[in-house]
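One protein chain omitted, others in place.
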Amino acid sequence: MALEAVIGLECHVQLRTRSKMFCGCPAEFGAEPNTNVCPVCLGLPGALPRPNRAAVAAGLRLGLAVGASIRLESVFARKNYFYPDVPKNYQITQYDRPLAEGGELPVALPGGTRRFELIRIHLEEDAGKSFHPERVGDRPVSRLDFNRAGVPLLELVTRPVFREPAECAAFLTVLRRLVRWLEISDGDMEKGHLRCDANVSLRRVGSEALGVKTELKNLNSIRGVERGLGAEIERQRRALAAGGEVEQATLLYDAEQDRLQVMRTKEQAHDYRYFPDPDLPALRVEPRWLEEVRAALPELPWARAARLEAAYGLPAYDANVLCEQRELADYFEGVVGAGAPPKAASNWIMTEVLRRLKEEALSVEAWRARMPAEWLARVVARVASGEATAMSGRAVLEEALRTGADPAAVFAARGVMVLRAPEELRPLVLEVLAEHPGPAAEYRAGKTKVLGFLVGQVMKRSGGTAAADVARRLLEAELAKPARSGGAAP
Amino acid sequence: MGIRREEVRHVAELARLELPEDELERVAAELSAVLDYVRALDRLDLEGCEPPSFASPLSPLREDRVDERRLAPGEALAMAPQADGSFFVVPPVVENLEP
Partner (left out) sequence: MSGAELWRLSARALAAAVRAGECTAEEAVSAGWEDPAQEWEGDVHAIVHADRAARTAGAAAAALSARGTDEARPLAGVPVVVKDNLCTRDYPTTCCSRILEDYRPPYDATVVRRLRDAGAVVTGKGNMDEFAMGSSTEYSCYGPTRNPYDLSRVPGGSSGGPAAAVAYGLAPLGLGTDTGGSVRQPAAFCGVLGLKPTYGRLSRYGVVAFGSSLEQVGIFARHTGDLALAYALLAGEDPFDATSRPGAVPDVSGWDTGVEGLRFGWPANLWREGVDAEVVAGLEEAAGALERAGARRVPLDFLPGEYSVASYYLVATAEASSNLARFDGVRYGRRHEASPDLHSLYTRTRGSGFGREVRRRILLGTYALSAGYYDAYYLEAQRARARIRLEHQAAFARCDLLLLPVAPSLPFRLGEKTEEPLAMYLSDIFTIGANLAGVPGLSVPLPPAAGGLPRAVQLVGPEDGEGLLLRAARALEMRGDRSRLERRNEAEFAWPSRR
């Protein structure tokens, strides 16, 4: 019996606002425990919530970006359940009238682009943090910090459209890029800015009906999503294969131990007693505001990647890498705009720039402050035109970064950048062949691959100024001549 | 329509209210009397009556600004039945599965 998995995701995006969802406490991360709290987010008697316009705007941005339909009058509801990190013992969320419904997220997969459909996007408040179990004296306890309580979240729910854990991972990668692109969240899963739960069931291939589903919580990294889902699908598959049934349950994935833990079964399911929050009037979005948000929306990452492909003739791979971050795509277009050929600019950014960003943990912004697009364009353009070799271009970039000088000045100070004249290069070629008789012999014996090594040696001797194509031609010519006996015994 | 003992017990559990067994019967009777009374609503013509929406004519939104209501350091914990200097303290709990 062939089985397939049916997976739906619920993703929580922590918004990057100055203040919390319903009060004026800072929403920042990392303060001393229980200091970013006020009567509202601590749930003190008498306190009342008032929604944050910026959080609603973030919801509108995400909703519009995925093509969801925005509800001009949505409703905040109370989700009632007792839990110590939920200060009021209810969470303010949206229930039957969410901010946005429908929409889809296009995700590039190996087999082509899939458009994963969404059910809804709604606003809600985050819970505090509990640390457990810990000890006070000899008693085990939990400790509570309410700094995070009330920080705004967007919850995004997909249709059960995924069949493979890898699709879910790809979806999350795209979602993460999108929320960063829209500047509504830092999107860091490790820091909990992006959290994911999944509903999983198995069914016979070809069947339309859904099987009994389980809910998988706490998938807090993209790798965790793939592995946790893999483990749960395997668990269900084994249960069904053994003739058993899947029990409706909520499970927790422990990434460290790669283990699933049953938290709650059907009998323990909650009755949340949702009802409209009487402290909050319906959330009205004025059509004019919505249009303003729409107008201010940046070109979306998938649209931009398509445009980079079409307008600059870049391969899809390059366009996607450059659209990983909006700032990077901006930088690329800045470099091209300053005169660098597009493909060369893309190559330089994907290798030289991204490597340094990674090694030095730099943001694109910080990089840009040190190496403006116009500067990088000078390096790229000179190398592309053959006025400088790639190697000397890299050396100039290095020096410009080290000294803070304009690459144009570095080029000027270095003088001649390319040695093209055969009469100047030939002595270097001969020296290299004399010094490396082994590789030369190998070449003559048919292992032509060593030519690259020999070209590199010429380059090194020239201090990076040798034109690689000339050096190659000279080497080939020399190696085509019979090997000098050099007094070697017959 | 009355309410049974079992339902009272279930509702008390939802509401996290300890209710001694010997009170269940009395509470069930009291609640049943009230629930019978509220069935008066069945006699009311509610054709076309939808729950009032509390939409305010003005936007109830606030600007994204930090305000002055934040408690002074230590003020929150000073109210706590149990705290350890930086944190509120409760008996051990399992992972919160929400939101």
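Letters A and B mark the chains as written, and numbering starts fresh at 1 in each.
Note that in this section a contact is a pair of C-beta atoms (placed from the backbone, for glycine too) under 8 Å apart; a residue touches a chain by one contact, two chains touch by 3 or more.
All of these numbers come straight from a predicted model, not from anything done at the bench.
*Asks:* Among A:R135, A:K191, A:R273 or A:K460, which one touches the chain that has been omitted from the display?
*Replies:* The one listed residue touching the chain not shown is A:R273.
*Asks:* Out of A:G8, A:P49 or A:P98, which residue would touch the omitted chain in the full complex?
*Replies:* Candidates A:G8, A:P49 or A:P98; residue touching the omitted chain: A:P49.
*Asks:* Tell me where the left-out chain touches chain A, residue by residue.
*Replies:* 39, 42-51, 78, 80, 82, 84, 87-90, 142, 144, 146, 271, 273, 275, 278-281
*Asks:* Just the residue numbers, please: which parts of chain B touch the chain that's not shown?
*Replies:* Considering the whole complex, chain B reaches the absent chain at 3, 7-8, 11-12, 14-19, 27, 30-31, 33-35, 37-41, 44-46, 49-52, 54, 56-58, 60, 62, 69, 71, 75-76, 79-82, 88, 90-93.
Rule of thumb we're sticking to: only the chains that are shown with their structure count from here on.
*Asks:* Sort out for me which residues of chain A touch chain B in the complex.
*Replies:* 12, 17-19, 23-26, 32-40, 42, 50-56, 73, 79, 81-86, 91, 93, 124-127, 130-133, 136, 140-146, 153, 155, 217-218, 250, 252, 263-264, 271, 273, 276, 278, 280-284, 286
*Asks:* Could you list, by residue number, the parts of chain B that touch chain A in their complex?
*Replies:* Contact set of chain B toward chain A: 14, 16, 51, 53-56, 59-71, 73, 76-77, 84, 86-99.
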